[in-house]
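Before we start, here is the structure in question, set down as structure tokens.
Heads up, one of the protein chains got dropped from this complex, but the rest are sitting where they should.
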Amino acid sequence: MPHLLEVRDLEVKFALRSGDITAIDGASFTLDRGERMGLVGESGAGKSVTGFAIINLISKPGFISRGSIHFEGNEISAYSLDQMRKIRGNRISMIFQDPMMTLNPVYTIGFQMIETLQAHQNISKAQARAVSLDKLKKVYIPSPEKRLSQYPHELSGGMRQRIIIAISLLADPAIIIADEPTTALDVTIQAEIMDLLQELCERDRMGLILITHDLGVVSQVTEKIAVMYAGKVIEYGPTETVVHHPVHPYTIGLIGSIPGTIEPGKDLKQIPGMMPTLTNIPPGCAFNPRCELAADICTKKTPVFEEKQNGIMAACHMK
Amino acid sequence: MFAFIIRRILQAVVVMLVISLVVFAIQKQFGDPVRDLVGERVTPEERQQIADKMGLNDPFLIQYGRFVKNAVTQGDLGRSFLYNKPNLEVIVEHAPATIELVLGTSLIIMVLSLPLGVYCALKPRSWLSRFTMSFSTLGVSMPVFLTAILLIYLFAVHWRILPSYGRGETVDLFGNGIWMTGLLTIDGLKHLILPCISLSTLMLPLFIRLIRSEMMEVLETEYIKYAWAKGLSPRRVWLVHAFKNTLLPVITVFGVQIGIMFAFTLLTELVFQWPGMGFMFLEAVNRADLSLLIAYLVVVAALFVVVNTVVDILYGFINPTVRIAGTK
Partner (left out) sequence: MKTKLQQFKESYFLYSFRRDLVAMASFVVLVIFLFIAFAAPWISPMNPYDSANIDIMNSEIPPMWMDGGSIEFPLGTDNQGRDMLSTMFYGLRTSIIIGLGAVAIQAAIGIVLGLMAGYLGGKTDAILMRLADIQFSFPYLMVAIFMSAIFQVVFGAGSFEQMAIPLLTIIIGLSNWPMFARTIRASVMGEKNKEYVEAARVIGLPQRIIMFRHILPNALTSVMVISTIQVANAVMSEAALSFLGLGMPVTKPSLGSLIRSGQEYFFSGSWWITVLPGLWLVLFVLVINLLGDWLRDVLNPKLYKG
């Protein structure tokens, strides 16, 4: 049975004055209806770019250089702007990181919600208003009628993010891509927002791609997880399995550095060194300078991304 | 919102008071109102008498108070030695010419700079954009008066299709002799063309660049990216979301630029012998009419203050975040 979304060998490059650099060097994963996937990695690993690539919204001078993105049976990576428009905000919605910067400060919430609906469906303003109110209630916003005529700066960060989630639900999309949705919020609000997202996806059978660097959140909310390092997906599998039995040395190091996973009294593990920048990626396996298991082959040949054990796919010579 | 307006107006009043005080002090120190009133051929005793009667020997602050009161309640800004009329009357007579000049120029600027600026921001590498940007650097480097002279040569002397000086035929707009307008006659309009074009060559490059760079900055913001992510049409993203945010800083600049326009009308009026306030000002300088000069200063200052206040308030209406920020 075909997947709802299938990304295969995705490659994204940035055309700079000095030449092209590769930002995403081969990413592959799938998503089905109602499935919740986490896309994890450090800042600069390429997770946001991957998220944007799916709806072809990579900041210039970035572009998709290779690979395929299959959605609802269509190859959308080469779609024109007009074709893509029908998908964005409609079949695939995206939630950005900072709700303050995402809403246009000079228009009311109602204005920004109604226009989204009217861009995709042939409905009247009154009908669009009704749908907007309905979605606002779904995200548990108090006094929704009042919110429609308010401006973004009049609301708190948590409320704004709820409204953004409501906007993403307006056209009843098949997938929501959430790019670090709670990073800019207070810790107490973070949990509420994550719970809300999980509830909505479960109830309406929406797919979720959660892009984050927070392993703790990912292990609670998602069913499967893709770990990215220096522009590549290096591990991919069911969340439970990846968290408790990671395969790739980087993932092992990552899991080992989370306070909750280590027995009390033991030291937290740290991975020495830093993730390379896009212009300094070492030959062979990008992780080899920091890897305990690195052998000669790791500095020469790029490891193949393939099935390893327990349903996990990883890219490593030594496992 | 109301508090914001009140504060702005109060600020304007304070500024006017300060300026009028400075100006009055200069006038007091260097001016000679007795001479302005009765000329040079009076004996010293008569001068003292007249000075007393005019209240010129009263304490400074009292005189200042009187000055302000007269100015505000009766529009009495002193008397012009040169024209032998009250200053305000002289200024008001010359005002319409300058106002029409500024109006015409603003129109040209708005009509040309908005579409061009937006276009240059949306398609920066098209030949029209490149051409416009290069031309604009040149435009900013050319002094207004030089452009004016060259335009006169081209259109009036060489091709002889437009007049080279003056306002042409004017018509009484309100029927009471106050506003002589050149806007209602073909001849008047023809005379208006070259001066307005000259004046606009200075501001056009500025506005095109401003609109372009503001728009480009706006286009890079998160909320525009989000608008794209919502699947809105390009026209909507550019003209509804991006444009309004671009317009806001542009409006404030426009307000300030109108002020600059008034400064440069001086140069244009000189070249075209345009009988406006600038021309009058230069005459006052040449003939050492300090009283008229001072009155002009006060009027112009008041004008700027009013324009700036109005622009600020308008800005507050359009940009909701300013109202709250201002009350902190």
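So that you can tell them apart, the chains are marked A and B in the order they are listed, and the count of residues begins at 1 in each.
Note that a contact is a pair of C-beta atoms (placed from the backbone, for glycine too) under 8 Å apart; a residue touches a chain by one contact, two chains touch by 3 or more.
Note that this is a predicted model, so its numbers are computed, not measured.
From the options B:10, B:110 or B:288, the residue with contact to the unseen chain in the full assembly is B:288.
Touching the chain that is not shown, out of B:24, B:67 or B:304: B:304 (per the contact rule at the top). Although one chain is not shown, part of chain B still touches it, namely residues 15, 18, 26, 30, 124-125, 137-138, 140-146, 149-150, 152-153, 157, 213, 216-217, 220, 256, 259-260, 262-264, 266-267, 270-271, 281-282, 285-286, 288-290, 293, 297, 300-301, 304-305, 308.
The definition used in the following text is that only the chains that are shown with their structure count from here on.
Here the CA centre of chain A is 53 Å from the CA centre of chain B. Within the complex formed with chain B, the residues of chain A that make contact are 55, 57, 59, 81, 84-90, 93-94, 96, 98, 101-107, 115-116, 119-120, 151, 153-154, 167. Residues 221-223, 225-234, 236, 240-241, 244-245, 248, 318-321, 324 of chain B touch chain A in their complex.
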